[in-house]
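Accompanying notes for the structure given below.
Shown here: the complex without one of its protein chains, the others still in place.
Order as written gives the chain letters A and B; numbering starts at 1 within each chain.
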Amino acid sequence: MTQRPLISLENVTITFGGLVAVANVSMFVEPGELVGLIGPNGAGKTTVFNLITGVYRPTSGAIKFADKNDPNHMIDLVGKKPYTVTARGIARTFQNIRLFNEMTVLDNVRLALSHSFRYGLLASLTHLGKFHAEEERSIEEARRLLDVFDLRDKQDELARNLPYGEQRRLEIARAMATDPRLLLLDEPAAGMNPIETEALAETIARIRKEFGITILLIEHDMSLVMKICERIYVLDHGQLIAHGTPDQIQHNERVIEAYLGDDDDI
Amino acid sequence: MSRLSLKNSSNAASPMRVVTTKNLIILGVIAATFALVWLLRQLGIVTSVHESTLALICINIILAVSLNLITGFTGQFSLGHAGFMSIGAYTTALILLRFPTVWGFLAGLVIGGILAMIAGIIIGFPTLRLKGDYLAIATLGFAEIIRVVFQNMEITGGPSGLASIPRMASWPWMIGLTILTILVINNFINSYRGRACIAIREDEVAAEAMGINSTKYKIIAFALGAFFAGIAGGLYASYFYFIAPGKFNFLTSINVLVIVVLGGLGSLSGSVIAAVILTVLTTMLRGFTGVNNIIYAILLIAMMLFRPKGLMGTIEVTDLLEKLRLFKRKEQVE
Partner (left out) sequence: MQGFFQQLVNGLSLGSIYALIALGYTMVYGIIGLINFAHGDVYMVGAYVGYWVTTFTDLGWIPALIISMITCAILGVLIERIAYRPLRHATRIAALITAIGVSLLLEYTMMFFMGARVRSYPEVLENRLFEIGGVVISSQQILIVVISLVLMFLLNFIVRYTKQGKAMRAVSFDHDTAKMMGINVDRTISFTFLLGSALAGAAGVLVGIYYNSIDPLMGMMPGLKAFVAAVFGGIGSIPGAMIGGVLIGIIETMVAGYGGSLYRDAAVFGILILVLLIRPSGLLGKKKGNKV
């Protein structure tokens, strides 16, 4: 390891009533990297995301994340609530899209900007003081993000009325609004056609360049993973079975075996 | 919600954003209500019987709008509104009986509201991690406990309650506080805190993942809703001279919930409309003793079977008007 990792998991294990969902997983992501996390269905990939973001608490092991102000200092994420994990700089999308359906596209993004608002409860109730200036600022900020994701024209649509591909993009835009340093993408290309997937790859490349963000990606579309990821971890039955560059992973026998044993296509 | 962003997108550049069509509409409605009631009173069409209906309408609006914040906007199913209402009612009554002045009334309302709010926070902290029906039944339980306590305290007059409470809640107080409640809650909903509440209703897990401390916002919504329920209780005590624990049983909570659901969960104007319709309806049905409650029950079931989303769904009256306006403007551009 040449550099201090941005996030590291050390021997993380979680069991649900005797069933071991994730066993002894250790992994790390360095700042600026794009790392893939792959594996057959039910391997425990989303569980890893849920562990990192505080939805689940690991049965044992440590999850450490570099402090915002002092990158040499690692803070322990175990036992932190999801919203505090987000406040520390980790944002995520969901495998089964979880937008705020009855809110507009703009408000979905503005909701994720909540951390940036600077007006008190009294201003919320009266709309006096800094209220209008702050609301204005958040609208501008949200629009800038929507521009990046090509959703500006849709800002007044209700999220539930967007087509599937745009809902996926909006989820990423919303996650970016929380101002993360690490972005966890859970199958962003699921259900997309090759053209949409291509566009998604471009968007990911663009946000990496524009925001300098680190990404951990769960994805089933192997051509996408092999093309854009710098390193890949492979999970099977809750255990890490391989780790390496896309080239190494493609020729790893255990990985091939794991995938052939499953019905999933590689 | 959509209302604010619609407006912002259409005239975000304008610095005078306080003067928007929407606000003008609200002002117009308020002024028209005042004028109408004044006129009807001058013409002698409104008698004291009607007046008590008007007072009930106002109280029901305050109750429904405040419960809508908790249940409709934040998605927290509460059946305890009568409990908060009773705290405001007893506080106002007890203060008014000792200080029968306007100042006593005002102090009663404020202190009653604050005590109800504190009760809301105390109840909210442990129970708000419960979901759905479980939360509903827990809040119902708390409200019943509050009622039993009032029923057994000497200072509150036990089961027979308190009588001869001075009437300070005149018509201007009623409508003034009703409008204040609607404005404050509407403002709250259209702030980032209100959006956080709506996001929690839509998807709590996703809201937490976006950095929203859901417990905190649920408590705020609960506290605010309880505060205004307390105010409604205070108005009730001072207008109807008499309160007793039986008035604040769970049927009262249910009545408020019925108004909110009938109007549309997540629609303030829906709550206002439903409060007016239901109060007038129950007053009219009062003439048909015996069948009135049967009709009410049948209407309730029929309403849920044929329009489970309520009258307005999550849409506001101002939304409808604004959509019309936007539509027209697009035509002009083309």
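In this section, a contact is a pair of C-beta atoms (placed from the backbone, for glycine too) under 8 Å apart; a residue touches a chain by one contact, two chains touch by 3 or more.
Note that the structure is a prediction, hence the values are computed from the model and not measured.
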Contact partner of the left-out chain, one of B:Val37, B:Ala64, B:Leu265 or B:Leu278: B:Leu265
From B:Trp38, B:Trp103, B:Tyr134 or B:Tyr241, residue that would touch the chain that is not displayed: B:Tyr134
Residue touching the undisplayed chain, where the options are B:Phe34, B:Phe99, B:Phe242 or B:Tyr296: B:Tyr296
Residue among A:Val20, A:Val55 or A:Ile256 touching the omitted chain: A:Val55
Touching residues on subunit B - with respect to the absent chain: 71, 77, 126-127, 130, 132-134, 136-138, 140-142, 144-145, 148-149, 151-152, 205, 250, 254, 257-258, 261, 265, 290-291, 293-294, 296-298, 300-301, 304-305, 308-309
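One rule holds for everything that comes next: only the chains that are shown with their structure count from here on.
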Centroid distance [mean C-alpha coordinates] between subunit B and subunit A, Å: 40
In the complex with subunit B, residue positions of subunit A that touch it: 53, 55, 81-83, 86-87, 91-92, 94, 98-104, 106-107, 110-115, 117, 119, 121, 123-127, 131-132, 134-136, 138-139, 155-156, 158, 174-175, 177-178
Residues of subunit B touching subunit A in the complex: 1-2, 4-6, 8-9, 12, 17-18, 184, 187-188, 190-196, 198-199, 202-203, 205-214, 220, 266, 314
